[in-house]
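Here the structure is laid out as structure tokens; the discussion comes afterwards.
The other protein chains are all here in position, but one chain of the complex has been omitted.
Note that the chains take the letters A and B in the order they are written out, and that residue 1 is the start of every chain.
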Amino acid sequence: MRSERAPLWLKAAAAAGLLFLHVPILIIFAYAFTTEDKTYQWPPPGFTLQWFGVTWNRPDVWQALGLSVRVAAISTLIALVLGTLAAAAMARARFFGREVISLLVILPIALPGIITGISLRSAFNLGGIAFSTWTIVLGHATFCIVVVYNNAVARFRRTSASLVEASMDLGANGFQTFRHVTLPNIATALLAGGMLAFALSFDEVIVTTFTAGQQQTLPIWMLEELVRPRQRPVTNVVAMVVVLVTFLPILGAYYLTRGTDTVAGQGK
Amino acid sequence: MPAAVTFRNVSRHFGAVRAVDDVTVEIAEGEFFAMLGPSGSGKTTCLRLVAGFEQPTAGEIAVFGQNMAGVPPYRRPVNTVFQDYALFPHLNVRDNVAYGLMIAGRGRAERHRAAEAALELVQLPGYGDRKPGQLSGGQRQRVALARALVLEPRVLLLDEPLGALDLKLREQMQEELKALQRKLGITFVFVTHDQGEALSMADRVAVFNQGRIAQVGAPSDVYDRPATPFVADFVGSSNVLPPEVTGRLAGRRLPASLRPELVRILPPGAAGSLATARVISTQFHGAVTRVHLSMDGLDLAALLPRGARVPEEGAAVGLSWDPDDLHLMDGT
Partner (left out) sequence: MSTPGLSAETEASRASRRGGEGLGARLSDLLWRRPALLLALLLGPPLLWLGVVYLGSLFALLAQSFFSIDEFTGQIRREFTLKTYGELLTPANLDIIRRTVQTAALVTVTAAVIAFPIAYYAARYARGRWKAVFYLGVMLPLWSSYLVKVYSWKLILAKEGILNWAFGKLGLTWALEAYLSLPGVGGNSLSTSPTGTFLVFVYVWLPFMILPIQASLERVPASMLEASGDLGARPAQTFRHVILPLAFPGVIAGSIFTFSLTLGDYIIPQIIGTSARFIGQAVYQHQGTAGNIPLAAAFAVVPIAIMGLYLWWAKRRGAFDAL
């Protein structure tokens, strides 16, 4: 492209849009330090670090966090296995019904979350299944599959099919080829997909309200606070920490998948 | 001693498309065998059938007499140099070359020694620590070659290995490949769409057309005595004369091939002139000049060597040739 300059109005509109996206999140950070604990007063009358200590000593927050991490970890693991399998099948063969399968994988995030939620809830009802960590995992893994799948499919597509043939040609059987060629080439995509799946599960609330029963994940804990604010300062601190914690996997996924085109374009 | 590679009535169909259609051919041990044809003629599919990446729809492929049906690629005594080289991007050059040995369970020291030796063989000593992404096209091609050769295959399959290289490098690699094949004495099966490459390198050439082998023979055979009009035209862009014209000129109603470089251009009405034609256009190619002619509505080409007198466009000329050079084709 020629070195041309963007019109001023476009720059301004793009900048305003980005600000619109980020300022609200930054405002949370300010509230985490406010001395005001009854209202959402702005500007904060004063700043303090005391709420961090208070939050640290709250067992309910820790419990909710623990459940969220456990659910996210198990869901991510299941999604990694199922998403990779589906992606590998789609990458290696042309077969009847491919479109149906890709639709099926995408459906859980294409349809509103409430539908997944109430579907699972009514299925648990009909099947007489009691709520547990596993009922939450069942829902989360279902919509996490697509995240892993999308990352893996994209990488498979950019990885030359002849790499697998070359490996077999050099004497490696199917499992050796997977271990020594396929896996190293899709590893970063899987890691990125896994991180995103973790972030997605860690943050999910809409489906979870239907599948958790009386259990509290961190988002459910927050939802309760949003509907009936009782612990505003603690909520502020938790909100800020959640933002910071979810940024890590996103940045990680970005750095893992960045610049893969040059690697995958190898040999073309 | 059985042939290195045997195709017995091999077909490979993709749905209604007959990519390979009833191919029968034997490739002898130690031979440099070229499969030549336009894209989509089935030559690459034939190579992939030998490597085991495709399965024949019908027929049988044997390597050193052993039927390859049901034998996966990793159990076949052949190795392949891929058109896109297929170097593993996550491994450095040394580990790429040593990959097959690693899979075979050889020790690290032995692997590295063998890899370095193979790299020397392809004239890339000391390149082991680089990543494939840091190499030029020609260097990648050599690494791919070393990676296949390090396993001492009895048959090496090469799928358009020089296709991605520029002209100068390609000519250099042609010589090197030929020398390497002589030195190692193993069978090379070489797929190419470049007739010059096939003629200059191969001991024998199989010319593919629409999934079938149109002709197999030594390069000079194929060039001098094409079996079909397709071969005549594809290999060296010969003039193909229809049966009627041949009947008038040589007395037998068969299609005939007349190499452009064997057509002589004479002044109109000169003695020994066998036919008359009109000059349509002339093209200067450096070493030769190509003259497009129309002989009673039939397009012909003639190549004039440097220094020969080039006729004017539109001029009437006489044509002559050695009667032996008019090659009648009784193939189909």
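By our rule, a residue touches a chain if its C-beta (ideal position, glycine included) is under 8 Å from a C-beta of that chain, and two chains touch if they have at least 3 such contacts.
From a predicted model like this one, the values you see are computed outputs, not experimental measurements.
Enquirer: Sort through A:120, A:136, A:166 or A:234 and give me the one touching the missing partner chain.
Expert: Candidates A:120, A:136, A:166 or A:234; residue touching the omitted chain: A:120.
Enquirer: Tell me which of A:17, A:53 or A:66 is the one touching the absent chain.
Expert: A:17
Enquirer: Considering the entire assembly, which residues of chain B contact the chain that has been omitted?
Expert: Within chain B, the residues that touch the unshown chain are 70, 72, 74-77, 104-105, 110, 113-114, 116-118, 120-121, 149-150, 152, 154, 184-186.
Enquirer: Can you name the residues of chain A that touch the chain not displayed here?
Expert: On the chain A side, contact with the omitted chain comes from 1-2, 4-6, 10-11, 13-14, 17-18, 20-22, 24-25, 27-28, 31, 39-43, 78, 81-83, 85-86, 88-89, 92-93, 95, 101, 104-105, 107-108, 110-116, 118-123, 125-126, 138, 141-142, 145, 171, 173-176, 196, 199-200, 203, 205-206, 209-210, 219, 222-223, 226-227, 235, 239, 242-243, 246-247, 249-251, 254, 258.
FYI, only the chains that are shown with their structure count from here on.
Enquirer: Which residues of chain A touch chain B once you look at their complex with the stated criterion?
Expert: That would be residues 160, 162-163, 165-173, 176, 180-181, 184-185, 262-264, 266-268 of chain A.
Enquirer: Would you tell me which residues of chain B are touching chain A in their complex?
Expert: 51-53, 72-74, 78-80, 82-90, 99-100, 102-104, 132-133, 140, 147-148, 151
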